[in-house]
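Yeah, one chain of the complex is gone here, protein chain that is, but the others are all in their spots.
Here the chain labels run A and B in written order, and each chain numbers its own residues starting at 1.
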Amino acid sequence: MRRNLLLGLLVVALLAFSVSTLFAGAQREAAEREIVLTWPSIWVGQDSKADVMEEIVNEFNQQHAGRIRVVVEPQPDYDGYEDTIRTRLAARRPPDIFTFKLSPTTAVYYSGDLLMDFSADLGRDGWGDTFNQGNLNASTMGGATKSLPYEIGFTPIWYNTELFARAGIDRFPQTMDEFWEACEKLKAIGVVPTSQMTGGTNSWTSMLWYTHFLGSYGGPDVWERAWDDRAFEQAAAIIKRLYSDGNTTRDAIGADAGVSSGHYMNERTAMFINGAWFIGRIRDDAPDVYRATELAPAPKAGNYHGHQVGWLHTNLAAAHTDDPARREAVVTFMRHLTSPENAKRVSLAAGSLLAVEFELGPQDQLDPLQAKFIEAGNQAEFLIDHMEASMPVDVVYELGQALGSMVLEDRSPREFVQMLQAAEN
Amino acid sequence: MRNLSSKSNRNRKWIVLFLTPVGVLFVAFFLYPIVFVTILSFMEWNGIEPMSFIGIGNFRYLFADSVFRTSIQNNVIWALSAALLQIPLALVIALILAREPRGWRFFRTVYFLPNVISLVALAMMWTALYNPEFGLINHLLERVGADHMTRNWLGEIETALPALIFSYQIYIGYFMVIILAGTLSIPKSFYEAAMIDGANVFQQEVHITLPAIRGIIITAGTLAVAFALRQFETTFLMTAGGPANRTPVMGLYMYRRMAGLTYGRAAATGVLIIVLGIVVLSALQRVFGKADAVEDARQ
Partner (left out) sequence: MPVARDALTETPLAIRIVARSAKWVILVLYLVIAITPLLWLTVSAFKTNLEIEIAPFSLPAVWQFRNFANAITISGLHQFFLNSIIVAVVATTLNLLVTSMASFVIAREEFALRELFFTATTAGVLIPIIAFMVPYYTLITHLHLFDRLWALIITYSAINIPISMFLVSSFMKSIPRELEDSAEIDGCSFVQRYWRIILPLARPGLVTAGTFSFIYCWNEFIYALLLTSSRSARTVQLAIRFFTSQFRTDYAGMFAAIVLTMIPTVAVYIFLHDKIISGLTAGAVKG
C-alpha cells in the first residue's frame, strides 16, 4: 500500500517534470532566430532601479523585436551575484551582459579576452563624450575600455538636525574641536553621536567614516600613498576615538549595515553615512528622520576640508565575442542603456547618481534629499574613492578586524595600519 | 563448493552493477573536483589569467598567516564541541524520547524544526538575541538585576566564539533524529529479559541500548564532527570572523580567498580542511571506537 503510494508520487513528479522541461525547450526554440542576450541583473526585485530598468529593457526589446532580445535573469542577492560572476569568469563563460564593482581586485578581469572592449565604439558618434570623463578614464586600462562606468557612489555624512537642535548645536561642526564638542552635547541629551559598524563584508559605515577623515589628512591622492604615510594613522586615531567614550553604540563592534542604519532611523544616533540609494528606505520607514536629515562633508581634521567620498560604483560589462552581429547587438543595447535620456530616467526614478551626464530641466521632480545630494556633490572641493574602490578585497575585509583589534585590544593606530598592510599580500 | 563459488561469481556481477550509479556520481562530483582542487592548491591562479605552478607556496603562505592558524584552532574547537556537547545532548534527548514519554512525538517534531529554518533567518535571530542594545539576553539580565553581566556577546573577544557555538546547538535535533531512528531497531525482547533480571532504567540503557546503537551513535558523531569542521555559514552570517579575527574558521577563510581571487590559496585551504577532518576523525575513532562496516548489532 505504502510503497504504491510512494511509487505513485514518483510517477506524478516525473511526469510533471518532463512536461515542464518540454515546455522550457519550446520556449528556447522560438527564440532562435533573433540574437538573445542574457543579462544576470541585480537591479531587480526590491532594488530601487528595478522598475525603471525593466521599462528600459522592454522598450529596447520592442524597438528591436525579431532582431535582438535582452533577457534579464534576476539575481537580487549581491554576494551570490559576485560569487556567480567570479565563477563563470573562471570557467571562461562570462554572461553576455553583467555588472561588477571595479576595484584593484576585479581589475584583473580586464586581462585576456574575456570581456568586450568598447574603446572603438566609444569613439563613434560621440558616445564616449556622454560619460563623465574621469569615470571613463578610470574604466580604461592600457587603452582598452572593457567595462563602462555606470553608477556612482556618493556618501556624505548624514545628520539629524532635530537632534542637533535639541542638543544646542546650530550647525554641522567644521573643525575636530567643534566635532568632539558636538558629540559631548549629543551625549548629554542621551543621543549617541555616530553610527558605526565592523560587520558585513566591508564594515560599510565605518569604512566611509575612515575614508572621509583619510581625505582630510591625505587629500585627493591619498590612496596613491604608501602605507607608512601619516594620514592612514591619523584617520585611524579619530576612528578609535569614535568607537570609545560612548561616541557610538555599544553594538558597533560586529554590527552590520542594518543595525547601523537602524540606529539612525530610530533617532538613537545623530550621524550616519550612506548613499542616495538609502533615501527611499528612510522616507518609507522613518519619515521624521528623513525630513530632519541634512548632509555635510567631514569636519576638518587635517589639511583638507570640504571634500566628499565618491567613487565609481558599478560598471557595465559584456562577454567578448568574435561574432560581429552579436557584438553589434551588445553595443546597441549598451548605447540604449547609457543614453542620457535613459540615464536621467534612472536617476530620477531611483535616486541613483550616474556616470552618464544629462541635463535636468525645471520640470523634473527631484526628491528634496536627492537634491541635497546633488548640491553636496557640486559643492565638494574634491572627491576621493572609498576604500573598497581603492584597495584589494582582502584589505577591505581586514578593516573590520583591524578596527575591532584597535578598540578591543587597545592597539595603536599604527598597529591598525600594519594589520591592513599585512592583508594586502 | 562449486555451488558456492558460482554463486559468488553471479553476485559479483550484481555487486558491480549496484555500485556503479554511486560510483559514477562519485567520480563526477567528488573525485574530479578533488583532483582539480588538489592540483590547484599547488598553483597560483586569479581565476582569469593562466595558472602557474608554485609548489607548496600556498601552504607556506597559509601557515605563515596568523588568521589561518586561528582558523585551524577554531575548527578543532568546533569539532570538539560537536563530539562532546552536541552528540551527548542529542543522545540523552533521544534516549528519553525512545521511552515514549507523554507527548514524545510532539517533542520529536519540534526538536527537529530548527533544521528546516533558513540559515539566514536563524542567524538574524541569534544576532538580535545577542545584540547589546536591544537584544533579549541582555534585557533579561537587566531585568534580574545582573547588569554587570550584560555584554556585546558577539562583539567581545571572550564571548564571541562561545556564543557562536552555543547558537549552533540548536541543530541537536538532527542527530537526535538519527539516534532515535537507531533505537527503533532494537528488539523489545532484549528489554523484557533485562527486566526479569531486575535491571533499572539506567542499567537497561547502559547495558542494552548503548551497545545496540553504538554504530549509529558513531555515525551520528562522525556526521556532527564533519559538519562542525566544514561549517562556515553560521560564522559568516553572525560574526564574519570577528571581533579582531577571533572567530574565523577554515571554511570562511577559504571563501574569502575565493572572493579575493586567490584561488590557489582557497584550494590549499580546502585540501587542509579535508586533511584536518581525517586527522580529527581518526583521533576520535581511537577514543570512541570505529563504526565498523559489518560488526555491530549482530551480537
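Simple rule for what comes next: contacts are C-beta pairs under 8 Å (C-beta built on N, C-alpha and C of every residue); 3 or more make two chains touch, one makes a residue touch a chain.
Remember, predicted model here, so these are calculated numbers, not experimental data.
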item: Left-out chain, listing which of the shown chains it touches; value: A, B
item: Contact partner of the left-out chain, one of A:Pro40, A:Gly215 or A:Gly254; value: A:Pro40
item: Listed residues B:Val110, B:Ala146, B:Val206 or B:Ala283, member touching the removed chain; value: B:Val110
item: Per the touch definition above, residue among B:Pro132, B:Gly182, B:Gly241 or B:Gly260 touching the missing chain; value: B:Gly182
item: Residue among A:Met197, A:Leu214 or A:Met265 touching the omitted chain; value: A:Met265
item: In subunit B, positions touching the absent partner; value: 10-12, 14-15, 18-19, 21-23, 25-26, 28-30, 32-34, 36-37, 47, 89, 92-93, 96, 98-101, 105, 107-122, 124-125, 128-129, 131, 134-136, 139, 169-170, 172-174, 177-178, 181-182, 184-189, 191-192, 195, 198-201, 204, 215-216, 219, 222-223, 226-227, 229-230, 232, 250-251, 254-255, 258, 263, 266-267, 270, 273-274, 277-278, 281, 291, 293-294, 296-298
item: For subunit A, the residues touching the chain missing from this view; value: 2, 9-10, 13-14, 16-17, 20-21, 23-24, 27, 38, 40, 42, 44-48, 50, 71, 73-78, 80, 83-84, 87-88, 90-91, 93, 95, 258-259, 261-263, 265-266, 268, 274-275, 277-278, 280-281, 285-286
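As a working rule, only the chains that are shown with their structure count from here on.
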item: Gap in Å, rounded to a whole number, between the CA centres of subunit B and subunit A; value: 36
item: Complex contacts: residues of subunit A adjacent to subunit B; value: 82-83, 86, 89-90, 105-106, 108-109, 111-112, 114, 198-201, 249-256, 259, 263, 268, 392-394, 397, 400-401, 404-405, 408-409
item: Residues on subunit B engaged by subunit A in the complex (per definition of touch); value: 46-49, 67, 127, 131-133, 152, 154-157, 160, 239-245, 256, 258-263
